[in-house]
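Down below is the structure, laid out as structure tokens.
One protein chain is absent from this view; the other protein chains keep their places.
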Amino acid sequence: MGIVSPGFHGRRRGDQKLPPGQYLVTDFPVLSAGPTPRVDTGSWRFRLKTETGQVREWNWAEFRALPDDDITVDIHCVTKWSKLTTHWRGVSLDTLLAEADTSAQFVLAHSYGGYTTNLPLADVRDGQAWIAFEYEGQPLTAEHGGPARLLVPHLYFWKSAKWVQGIDLRDKDQPGFWESLGYNNYGDPWREQRYWGD
Amino acid sequence: MAGAAVLGRLSWQDGTVSEIRKETTAAVSIAIDLPNWAGHRPGQHVDIRVTAEDGYSAERSYSIASAPEPGRVELTVQRLDDGEVSPYLTDTLRPGYPFELRGPIGGWFVWEPASPGPVLLVAGGSGIVPLMSMIRSRGAAGSHAPFQLLYSVRSPADALYAAELAERQHQADGLRVDYVYTRTVPAGWPRPPGRLGAADLPRGDATLPPSAVFVCGPTGFVEAAANLLIQAGHRPAAIKTERFGPSGG
Partner (left out) sequence: MQTYLDGNALAGPLGEVFAVDLTSAMGQCASCGARAAMAQAHVFMDGPGAVARCQTCGQVLLRLVHTADRAWLDLRGISSLEISLPSE
């Protein structure tokens, strides 16, 4: 630990119940691995590919015609900030997976711009994950992942891929952008699974 | 020693704040005593670390403002109202407080005091800080290398080191300083307020072009300035840039 700087508190607030090692913030930090992709809804597609190669694709109108949920959740970033009671609107992955014929165990999410992240399929079903297109009542801005991002609040937020373009259902797990470079393959904030070996 | 330096691996050093000096309403210069500090190359920066009592810490990078000196380093910090670290440094830090940093860092954006060639310095806002280290080092080394500084800043009240730059220019030893005010100009100022433009830059294909051009400031400023410099005939290979974050602290 570094030498203590007298009088420095940082941006944190309060002592609400947070996962270990996390600090509460009231702003919404923007973290990125690259420039913000600019994707207009006219050319936006979401592609679901099963492990047998079957593809189902939605354009923006088709996607927005699907039933959607109001979502209120806490989110936790591996860089240690947590934001409580965030409000989103999105289409449940259960809705998108409803007609998929699959026995796959794993998912690899792809984003416009090349980012990827992997998850167990079981963690994006049963009301645990959405493709979110609104944040705090407004269309999701590009800097926060719009037109649409993956939202999987029970895991560290690097798994909630911004600018999501599709998901591949896979028999074999494929580590994504950060999972292949030291970050935990699963990422449960409550067990503080930040890095490999945690 | 040209090119990349061979260093030991960087490690954190414990220093003590010896002096804090107000530069403008929103900026201070902080002098830090460091027992194991051997000096730096003008243009280099340090990483600093502040730690709360519960172990929470934040790191930031700041350019060194002073000329190289063993045992001592000076930084200039601009206060950002919504910053996490800069308000602590400008409002709370006091002489005698501990200060943790590592460095000096950087092998690219540096000027060697032994270089005789003419230099063009282009600063946007707090981008003046590493360029001031170069100007101060030039002075300390007794160099007469022609230095031209173009300093883009919102208003005269926002300019850092104004009195010192005026004094150094007054010494008539080859330093020239020109201001580009983007929002508010002094009464009678010949140039209306506005961003850096082609007309503000010296040509790069003039008789004695600079052998080095250093551009520093927020990313948007650096991109715009570098493009203008190339359009004005400056050799891309002679231009070195350092981008600060859009907030910078």
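Should a chain be cited, it is by its letter among A and B, assigned in written order, with residues numbered from 1 in that chain.
The working rule: contacts are C-beta pairs under 8 Å (C-beta built on N, C-alpha and C of every residue); 3 or more make two chains touch, one makes a residue touch a chain.
What you are looking at is a predicted structure, and each value in this text was computed from that prediction instead of being measured.
Summary of contacts with the chain left out: across A:79, A:103, A:141 or A:174, the touching residue is A:79.
Interface note: of B:37, B:111, B:147 or B:244, the residue touching the hidden chain in the full complex is B:244.
In the full complex, the hidden chain is touched by subunit A at residues 29-35, 78-79, 114, 158, 177-178, 180-183, 194-196. On the side of subunit B, touch with the chain left out of the figure occurs at residues 1-10, 45, 47, 61, 102-103, 105-109, 219-220, 222-223, 240-246.
Operating definition for what follows: only the chains that are shown with their structure count from here on.
With centres set at the average Cα position, the gap from subunit A to subunit B is 39 Å.
By the touch criterion stated above, subunit A contacts subunit B in their complex at residues 1-12, 23, 27, 80.
The touching residues of subunit B, when paired with subunit A in their complex, are 12, 14, 49-53, 55-58, 82, 84, 88, 92-93, 97-100.
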